[in-house]
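What you see is the complex with one protein chain gone and the rest in place.
Labels run A and B following the written order; every chain starts at residue 1.
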Amino acid sequence: MLRVLAGNRLGLVGTVVIGVVVIVALLAPVLATHDPEEVNLAGKLQAPNREHLMGTDQSGRDVFSRVLWGTRVSLMVGVLAVVLGLLGGVTIGTIAGYYGGSLLEQVLVRSMDALSSIPLLIWAIAVVGIIGVAPIRLGPLEFPNETKVILLTGVLYIPAIARVTHAVVLVESASDYVRARRAQGASDLEIMGGEILRNCISPLTVQATLFVAIGIIVEASLSFIGLGVQPPKPSWGTMLADARGYVFSGEWWLPVFPGLAISVTVIGFNLLGDGLRDLLDPRKATTQQMV
Amino acid sequence: MVRFVARRVLFSVVVLVAASAVIFVLTRLVPGSPALILLGPEAKAEQVQDLERRLGLDRPLAVQYARWISDVVLHGDFGRSYISGLPITSEILRTLPITVEIVLLAFVFCLVVAVPLGIVSALYEDGLIDHVARIVAIAGVSVPGFWLGLMLIVCGAVHLGWFPPGGYTPLSMGLGAHLQSLVLPAFSLGIYYTAIISRMTRSSLVEVLRQDYIRTARALGLSRTRIVAYALKNALIPVVSVAAMSVGYMFGWAIIIEQVFNIAGLSRSLLSALFQRDYYMVQAVVLVITIVFVGANLAAEILYRALNPRVRGTA
Partner (left out) sequence: MSPPLLELRGLRVGFPAGGAIAEVVRDLDLTVQAGEVVGVVGESGSGKSMTALAVLRLISPPGRILGGAIRFSGEDLLGLPEARMRRIRGAAISIVFQDPMTSLNPAFTVGRQLTDVIVTHQGVDRRTARERATEALRLVGIPSPDARLRDYPHQFSGGMRQRALIAMAIACRPRLLIADEPTTALDVTVQAQVIHVLRRLRDELGLSIVFITHNLDLVAELCDRAVVMYAGTVVEEAEVATLFNRPRHPYTRALIRCVPRLADASGPLTTIEGAPPALGDHPAGCAFAPRCGDVVAQCHGERPYLRDVEDHRVACWVAK
């Protein structure tokens, strides 16, 4: 009992942190002191001071504003990737679990097995590297490079989410409630969409929260090697890539602040996910997912 | 057991074949013929066609794939980089060991730190070490490895001067210097998995210690050491499996870490190949890493089976 409470104190901290990050992301235009993309070579590489709270980078851009704006990209990628993963994973997992014992289930399970046995990070690097970092143009719409990151990361999540959903649905499908509903004449779709899905919410919430954390790190890492968010758009990963060149010359504010931003945000999601796990899913469905 | 292994190996092979086909097609998806890239934009049409014919690029895709995959499987020959003209296999053989070494060091570090930490956390549940370990683990899983590497370079190399700021010092320059150049990268790489494995060990052991069969052992007067030894045998089964998988994952992240530390391992081959549009090289490196990853997962599954008497006998 005590442990759940203690764990949830951490969960509470996580929620607060995420809350702050979300507010920053939403209010970035208001909170930022400068235009994050405004170049000012004369004022480059300034240490943190009154005007530039976190200093300026090699192009004279205000680091503080860039860090604030960076939350937008990171959260967007993190959340959208998870949404994608949920859409794909829940669909596949529900179908597989509902039609348990069938060939369809076998095929789906094996496919998820196969998908989780390839190193998706490397493939993401290769795919983006091969296709190029130009935005995707679909008619009048233009999707920036991060879209590719979102899609690939979402695919990374699908097997794990499908597995969790599959396990829950398999159990639920055999329950008396479902049998009763079927006798009442409810269609398969109605049953799947109703009671069964409701039982997945708890473990999936935990999983989703933890996956947002992973997604933020993946985006930062890909941006770091130039395959994620493209300059001049501010992203913590690209800021760190720029900072690399200044490691030896003592401009410590260039790597420290973006990195702290990533760490704090990810810690927030991990704390919340851990706290939620203690509350919603003490031992069962979710396993630690590695990336 | 044998049937199980055979099934999983077969499955892994199928996955690898599918993956190789996908990566092959992917590299061909890009507009612009490699021949054109090689010869430059001023090349004349016949020159381009001629080169394409020589490189075998005019044959149907399936035939090209068949040739490539049979070369790889039968001769271990990944072909030649058409950018540098050098055989890809030897390039990979040059850079792969470096990455392997970093991963191995990270892995050893991981096991040596994570498992004892997890055990102590479990044995003294809710104690000081347990709480500290939990917080450190959350940090370890959240702090991006490549940023940690950067920070370590700033502190460890620039300020303290204990480690070289990057680059790979080959063994020929002395064991000490060689290892020194690998400490920071291996550490940055391994922290994430150390955190995961330590938490996993802890929760697994806590769970086992709650079991009825441990109660039986206590009730029959076995010594505390013996009981912990019993519990460890049960608890470490899933940990071994996760550890095997983490080797695969580490290979992927090594690519990023190597970039931070400017180490000419597999990452150099992959990323410069991508940059130079050297697709044969990209294919090869992606396939190699995929093989390692599939292998690690396969090992994890087999180990889990093999260590578990209850499921060992079943097919």
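One rule holds for everything that comes next: a contact is a pair of C-beta atoms (placed from the backbone, for glycine too) under 8 Å apart; a residue touches a chain by one contact, two chains touch by 3 or more.
Values in this document were obtained by computation on a predicted structure and should not be read as measured data.
Peer 1: Can you pull out the displayed chains that the omitted chain is in contact with?
Peer 2: B
Peer 1: Consider the whole complex, including the chain that is not shown, and state which of B:139, B:222 or B:264 touches that chain.
Peer 2: Among B:139, B:222 or B:264, only B:222 touches the chain that is not shown.
Peer 1: Sort through B:237, B:264 or B:303 and give me the one touching the missing partner chain.
Peer 2: The missing chain is touched by B:237.
Peer 1: Taking the full complex into account, what residues of chain B touch the chain not shown?
Peer 2: Spelled out for chain B, the touching residues are 211-223, 226, 230, 233-234, 237, 307-310.
Here, only the chains that are shown with their structure count from here on.
Peer 1: On a C-alpha centroid basis, what's the spacing between chain A and chain B, in Å?
Peer 2: The mean C-alpha positions of chain A and chain B differ by 22 Å.
Peer 1: Along chain A, where are the residues that touch chain B in the complex?
Peer 2: These residues of chain A touch chain B: 3, 10, 110, 113-114, 116-119, 121-123, 125-127, 129-132, 213, 217, 220-221, 224-225, 240, 243-244, 247-248, 250, 252, 255-256, 258-259, 262-263, 266-267, 270-271, 274, 283, 288, 290-291.
Peer 1: Which stretch or stretches of chain B touch chain A in the complex?
Peer 2: The contact residues of chain B facing chain A are 11-12, 14-15, 18-19, 23, 26-27, 29-30, 126, 138-139, 141-144, 146-147, 150-151, 153-154, 158, 165, 193, 196, 199-200, 207, 242, 245-246, 248-249, 251-253, 255-256, 259-260, 270-271, 274-275, 279, 282, 286, 289-290, 292-294, 297-298.
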